[in-house]
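With one protein chain removed, the remaining protein chains of the complex are shown where they sit.
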Amino acid sequence: MSDVQVPTGRDWVALAEEPLVPEVLSAWAIRPDCGAVVTFSGTARRSSTFEHEIIALEYETSTDLALSRLTQLVAIARSRWSDLGAVGIHHRVGRVEVTESAVVVVVSAPHRDAAFLAARFCIDSVKRAVPMWKREFWAGGSAWSEQCEDLVDLDQL
Amino acid sequence: MSDVQVPTGRDWVALAEEPLVPEVLSAWAIRPDCGAVVTFSGTARRSSTFEHEIIALEYETSTDLALSRLTQLVAIARSRWSDLGAVGIHHRVGRVEVTESAVVVVVSAPHRDAAFLAARFCIDSVKRAVPMWKREFWAGGSAWSEQCEDLVDLDQL
Amino acid sequence: MTRLRLLGPAREAAGVARADLPGGCVGEVLDAAVERFGDEFARVLARSRVWLNTEPATRESPVGLHDEVSVLPPVSGGC
Partner (left out) sequence: MTRLRLLGPAREAAGVARADLPGGCVGEVLDAAVERFGDEFARVLARSRVWLNTEPATRESPVGLHDEVSVLPPVSGGC
């Protein structure tokens, strides 16, 4: 997070090589006119559903392509829920250890309905429409995640 | 928060006279086997939809009745979403200034669907089924919130 | 005597947060409360839920020495 500046506006998208700190984003999203702050943190989890026990993940992207898409997703969220306060999406790149955040979404709004719906929209859209590839690491090996879907265009969200 | 102990188990309900710190609850909820942490913070907001501009809220309850209900709500959430990791609900009592948290819900789960749904269920249920009265303060006066509904029984949730 | 707890607007209408009142069941305790606290309290009570200890009660629920009856007006729990 040391490489990003806290923005003065209501949108904050970032890619970070350092560990994400969800509380920084949550605290930033508090607004006097908003009664609801929803924060989603997607953490690397220990998973042993396949042949291996996952011990870490590694995310790879193209910074400009991913930031462009994240910015577009925030704009779509704002167009669908017109009274949102702050909207932030940060995604980690590089190696992410189990229990570390890979992605954090925060949305504030006057009421909780919009905050929940927009936060859910943002994280679902990040996973479907942002160019981001995940490599899974286990003791002695690694491979691209097999749970892959075609990148969708914005008009499919 | 100084008057509460961090629990060693997976449930954490509390009433707090001191400011809530959502990040304490969020960090507590991280689990190696959970890939999703959803945090809802309900903040006191400046609202001028009625005759006055609200500058603070004050929450009143009966500690044992409210804690009993909060504990029951967590149990219901676990019965509906069987794979939840941590579930925490903290509610502030006493005076809450604008931008301070009045209530924080956190849920972790292996996947985000259950985490979002259970967090939403918990906050909706807190507002419907927990004995808690809100007084609104403006410059020079105060009154009980007019947005009131009958307390519902657990079997109506 | 049974302990009656009055919360939020019910406390305000009664002027006290708790009272010890006679009665062998919840309904009798509530009737004694109306008699003591008057019409404004009765109006709030009419819109309230009543619990015996930590669970919803009916007027017929019997009350004992260590039971508490709570008057819970409509709630406004959150934002």
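In this document, chain identifiers A, B and C correspond to the written order of the chains, with residue numbering beginning at 1 in each.
Definition applied: contacts are C-beta pairs under 8 Å (C-beta built on N, C-alpha and C of every residue); 3 or more make two chains touch, one makes a residue touch a chain.
Quick caveat: nothing in here was measured; it's all calculated off a predicted structure.
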- Item | Among A:Leu20, A:Ala36, A:Ala86 or A:Met132, the residue in touch with the chain that has been omitted | A:Met132
- From the list A:Ala16, A:Ile30 or A:Ala44, which touches the chain that is not on show? A:Ala44
- List the residues of subunit A that touch the chain left out of this view. 42-45, 60-62, 64-65, 68-69, 91, 102-103, 123, 126-128, 130-134, 144-151, 153
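Basically, only the chains that are shown with their structure count from here on.
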- Query: Any idea which chain sits dead centre by C-alpha averages?
  - Reply: B
- Query: If you average the CA atoms of subunit A and of subunit C, how many Å lie between those two points?
  - Reply: 49
- Query: Could you state the distance in Å from the CA-based centre of subunit B to that of subunit C?
  - Reply: 25
- Going by residue number, subunit C touches two or more other chains at 78-79
- Would you please write down the residue numbers of subunit A that are in contact with two or more other chains? 35-36, 112
